[in-house]
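One protein chain omitted, others in place.
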Amino acid sequence: MAGVSFNGTSKHFDDVVALDQLDLEIPDGEFLVLVGPSGCGKSTALRIIAGLEEATEGTLHIGGVDVTDVEPQHRDLAMVFQSYALYPHKTVRQNIEFPLKSRKVPPADRRAEAETAATMLGLGELMDRRPGQLSGGQRQRVALARALVRRPEVFLMDEPLSNLDAKTRVQTRAELSELHATLGATFIYVTHDQVEAMTMGTRIAVLDQGRLQQVGAPDDVYDRPANLFVAGFIGSPPMNIVEAAVERIDGGIRLAIGTGAFDLPESWGAAVSATGIERVAIGIRPEHLRIGDGPIDGVVRTVESLGHERHIVCELAGTDHRPGDLVPGDLVIVRQSADDPAPRMGEAIHLGAEARHLHLFDPDSGERIDP
Amino acid sequence: MNRRPVNDRARTRTRTRRRWRERGLAFTLLLPSLLVFGVFVFYPFARTFWLGFFETDPFGGRRTFVGLDQYTDTLTSSSFRNSLWVTLKFTLLTVPTGLALGLGLAILAHQKLRGMGFYRTVFSSTVATSVAVASLMFISLLSPSVGLINQAIRWFGGEPIFFLQSPGWALVAISAVTVWQNLGIIFIVTSAGLQSLPDDLYESARLDGASAWSRFVDITVPLLSPTLLFGFVVLTITSFQTFGQVDLLTNGGPLEATNLIVFSIFETAFRDFNPGSAAAQAVVLFFIVLVLTAVQFKILERRVFYGR
Partner (left out) sequence: MAVETIPASAPRAVPPTVSPERRRRRRRVRSFLNYVALTIAAVVVLTPIYVTIAFSLQTGPQALQFPGSMWPGELDLSVFRRVFEVSGIGRYLFNSALVAALITVGQVLTSITAAYVFAELEFKGRNLLFVAFLATLMVPAEVTIVANYDTIVSFGWLDSYQGLVVPFLATAFGTFLIRQAFMGIPRDLRDAAKLDGYGHMGFLWSVAVPLARPAIAALSVFSFLLAWNQYLWPLLITNDDDFRTVQIGLRTLASSNITEFNLVFAGTVVASIPIFVLLIVFQKQLVRGLTSGAVKG
């Protein structure tokens, strides 16, 4: 049993707040992905779990025990580093055995344990090589084996895939998920790549500027982003976000975007009215925008074909704030299947979406507005 | 949820203990070095200044406090001034010559020719010689009776030259030993400097039609100048520390013609038994070396900034 929990944990570096009052409960056996842009505090959070950084405020519990001031070696966890951190002067075998050596495991057992871990990761042939003689993927596996050999309750991974080529990365992603299923240990995984977050995590925690923005299952975070930051960060291509003016008509709400406008369903109208805001940020995922008929007018700017699908960049009519200027008005991306008829560049179009696919946010606070 | 931790006090205590443990470890690891430096560098350094304030009478070793008098006496004494002058001449004789010869050898050896390894080993070989070995080896050249040079002079019908016994020659002879002994290290350092110069500069200079001489003057010398300048300062410092050659070959003579400053300190302290005056001279030596070291650090610093 080794869940991990942050309780109001903060980390300050001089005047910089790297992590701000983080409250996060990670149950035993979960694969939690900490995701966010660089400098968001995700690595700091991981290093606090590892004991490599001291928390400035708050506490950290592992398996229900307060370990805020426990040395890393007594925390029963292992970590895979972005650089792999293999000891270049030791062979693969010595690297894998190294953590056991410090724990005074007898040599014969050490060897057996290392063999087991190596076999599990297909490193059997490479035991007598040095890290310098291995490929990136192989090094990454040695780092995993070194973490595995101690059978820790918690695995920490700091961007372990970012130095791999695209093909190996996809493969290793699957292997890591499988490993998690086999071991049943708690995995805490840091990445800036939202694709990794979406595909691997049982839950993901989105961080920005040292603050936790949202935590939840990948689909929940994707379908119901808690604020504008999460909405823009999760998903590729990112969610379209357009500001609209709020007009109150007959108790209902009408949103105006450029030359177009549409009425909000009643349930939502009440929620928007309640906030009393004049403008609202509308979010629509590219795959939910439809070209054909709809209330919004636009012009096709570029058409990018990716083979299986198409990304169409449209400029919304009437949003060009400075006519004649080269700065375009609001742009949105429409994601289309390759089977759909492709619009031409410069073509005037209408855009629409189903109301259930709309996300509304307060443009000032960034908070989500739910119907 | 225990949002405000109740165990803040306990934590501070653990952390303070950990800090102290680290500090204790640091102190333990530094202790051997600090002890040695304290006893054999800092303490004697301070004591040398202190000793300079005391005069020792030539018979007893009874010390009397004379304040700054000894410093002024030493600085104005003709013997010490002579030492400074001789040391300066020695520096002028050894440093530029050594650098020029070492650089010459390095340039000569900076080519892709078969057998270059052998020549490089030969040119760096004098690093292995100590002062004593180098000095005695030069006796084989300079001795009036058996020395090779004098044998040759005699064979041609000339009069042997008493290199180490004549006031005009002695310092030159000492300098020759020094230059030869330094040649190896200068060669190694300038060679490394040459090898670090980018090849493409030379290739583009050749395309521009630069002659070998202009490539040397316009590329090699400017690019190598930090290395040369550094070598210049280091060699100057070592020349102010020279002792062995004088002790072995000339004993400071004839007529104090080779009485280099360290030899003078040594003689004053251990032959004339006048530690006070020796200490005063040592203090002067310290300040000279201090200025040179400051220059050296400045160069090193700049080398860091301009990417060597």
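Each chain carries a letter (A and B) given by its place in the written order, and its residues are counted from 1.
Here is the rule we go by: contacts are C-beta pairs under 8 Å (C-beta built on N, C-alpha and C of every residue); 3 or more make two chains touch, one makes a residue touch a chain.
The structure displayed is predicted, hence computed values, not measured ones.
Colleague: Which of these touches the unseen chain: B:M137, B:I161 or B:L223?
Modeller: B:M137
Colleague: With respect to the chain omitted from the figure, which of B:V86, B:A109, B:A173 or B:V233 is a touching residue?
Modeller: Of all options in B:V86, B:A109, B:A173 or B:V233, contact with the hidden chain holds for B:A109.
Colleague: Can you say which of B:A170, B:L183, B:L224 or B:A257 touches the chain missing from this structure?
Modeller: Looking across B:A170, B:L183, B:L224 or B:A257, the contact with the absent chain belongs to B:L183.
Colleague: For the chain left off this view, which of B:T16, B:T64 or B:Q241 is in contact with it?
Modeller: B:Q241
Colleague: May I ask which residue of B:V86, B:L99, B:A170 or B:A282 touches the chain that does not appear here?
Modeller: Of these options, the touching residue for the absent chain is B:A282.
Colleague: Touching the absent chain: which residues on chain A qualify?
Modeller: 47, 50-52, 71-73, 77-79, 81-85, 87-89, 98-99, 102-103, 130-132, 146
Colleague: Considering the whole complex rather than only what is displayed, give the residues of chain B touching the chain that is not shown.
Modeller: Residues of chain B in contact with the hidden chain: 19, 22-23, 25-26, 29-30, 32-37, 39-45, 47-48, 51, 104-105, 108-109, 111, 113, 119, 121-123, 125-134, 136-141, 143, 145-146, 148, 151-152, 154-155, 180, 183, 192, 237, 240-241, 243-244, 247-248, 262, 265-266, 269-270, 275, 278-279, 282-283, 285-286, 289-290, 293.
Heads up, the rule we're going with is that only the chains that are shown with their structure count from here on.
Colleague: Hey, how far is the Cα centre of chain A from the one of chain B, in Å?
Modeller: The mean C-alpha positions of chain A and chain B differ by 61 Å.
Colleague: Considering the complex alone, what residue numbers of chain A touch chain B?
Modeller: Result: residues 7-8, 23, 54, 58-59, 66, 68-69 of chain A touch chain B.
Colleague: Which residues, counting only chain B, touch chain A once they are in their complex?
Modeller: Answer in residue numbers: 1-5, 7, 11, 14-15, 18.
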